[in-house]
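Now for subunit A:
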Amino acid sequence: MNLLSVRELAVYAQQACVLRELSFELAAGGSLAIIGESGSGKTQAMLALLGLLAPGLRAQGSVRFDGEELIGAPEARLRAVRGAGIAYVWQDALASLNPYLRIGTQLGELLALHQQLRGGAARAEALRLLDAVRLAQPALRLHQYPHELSGGMRQRVMLALALAGAPRLLIADEPTSALDISLRQQIVELLAELRRSHRLALIVITHDLSLVEPLCERSLVLYAGEMMEAAPSAPLLRAPRHPYTQALLRAQPGAALPPQSVLPSIAGSLPPLAPPAARCVFAPRCDRADARCAQQRPDWRVQAQSGWRCHQVPAAADHGGHGAAR
Partner candidate 1 sequence: MLNLVLRRLLTGIPTLLLLLTLCFFLMRLAPGGPFDRERSLPPAVETALRAEYHLDESLWQQYRRYLGGIAQGDFGPSFQYEGYRVQELIAAGLPVSLQLGGAALLLALLAGGALAVLAVRKPGGPLDRALMSLTLLGICLPNYVVAPLLVLLFALTLGWLPAGGWQPGQWRDLVLPVAALALPQIAYIARILRSSLLETLAAPYIRAARARGLSESRVLLVHAIKPALLPLISYLGPAAAALLTGSVVIEQVFGIPGLGRYFVQAALNRDYTLVLGVVTLYGALVLLCNLLVDLAYGALDPRQRAA
Partner candidate 2 sequence: MSLLRRLPRSAQLALLLLMLLALAAMLVPLLSPYACDQIDFGGVWSAPPGLQAAHWLGTDSLGRDLLVRGFCGARVSLLVGLVGTLVALLIGVSYGALAGYFAGRLDALMMRVVDVLYALPFMFLVIVLMALFGRHFLLLFVALGAVLWLDMARLVRGQTLALREREFVAAARLAGLSELQILRRHILPNLAGVVIVYATLTVPQVILVESFISFLGLGVQEPLTSWGVLINDGAREMQSSIWPLLIPCLLLLLTLLCLNLIGEALRAALEPQVRR
């Protein structure tokens, strides 16, 4: 049985569709990157897992964690999963740490809640966790407030808080977007290391494709709330099938470009939220779109370990090196 099984998860805001038919499986210790622009619905999807959607948003479909259905589960059950089963590392570490409480207080309450540790044992475990996330001078940090730490240190504290519940799945939402480039590398390495040492399954939400390969075996590309493509990370990044994934790769600043050339971008912008459409959501911005794309929603096609949703990429045609990735 897989650790996490998401089937046809959808998120609605009144009539508008924020997320549609999201499905994926994650084995214990497995890893997945969810790739998409901001507004593509990737964060809402993860909030729906934890039952933390903002008021006015509602989730449909099925999410099974460790065999237990989470969509529509009572609040008490969800609370038991939050932190202890699934830990969430928020995008903005500064905003996500309570500015009014010491680091030690915030760690201590989680250790008491999830691991029944108090007093000296809790302090020892807190120090161990801060050490595990490679935070220098852990004893000092316990007495400090979030605003007294640097951005990188706060990110490490966030990770320590996530580990405090001894979770089995860690969801990291843009774990490096607020950090500068040298710290970024350190956090990526730390995430990979923690995954091994704590036997974590990992979901990384990102628009930064450079995080994908070092951290995640599989990837899933979201656009405007729709799954565009899912595949093992290496072939997805090297030989993307979907026109959107291809465009996304071209728009990465890291891509090899001739000097002096203009950075490519994807023309147009995300469509506004709307009721589920009977067309390909990417069609208005797609350079390969034809009449069919504007009138009919493509089916999800599956071939081997990959899947995609595009009229222009037929299942029969083998698009390059996917065979090798198997």
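How these were chosen: all candidates are chains of the complex that A comes from, given by their letters.
By definition in this document, contacts are C-beta pairs under 8 Å (C-beta built on N, C-alpha and C of every residue); 3 or more make two chains touch, one makes a residue touch a chain; residues count from 1.
Model, not experiment: these values are computed from the prediction.
When the candidates 1 or 2 are screened for touch with subunit A in this complex, the one that qualifies is 1. Listing the residues of subunit A that touch candidate 1 in their complex gives 50, 52, 75, 79-84, 87-88, 90, 92, 95-101, 109-110, 113-114, 145, 147-148, 161-162, 164-165.
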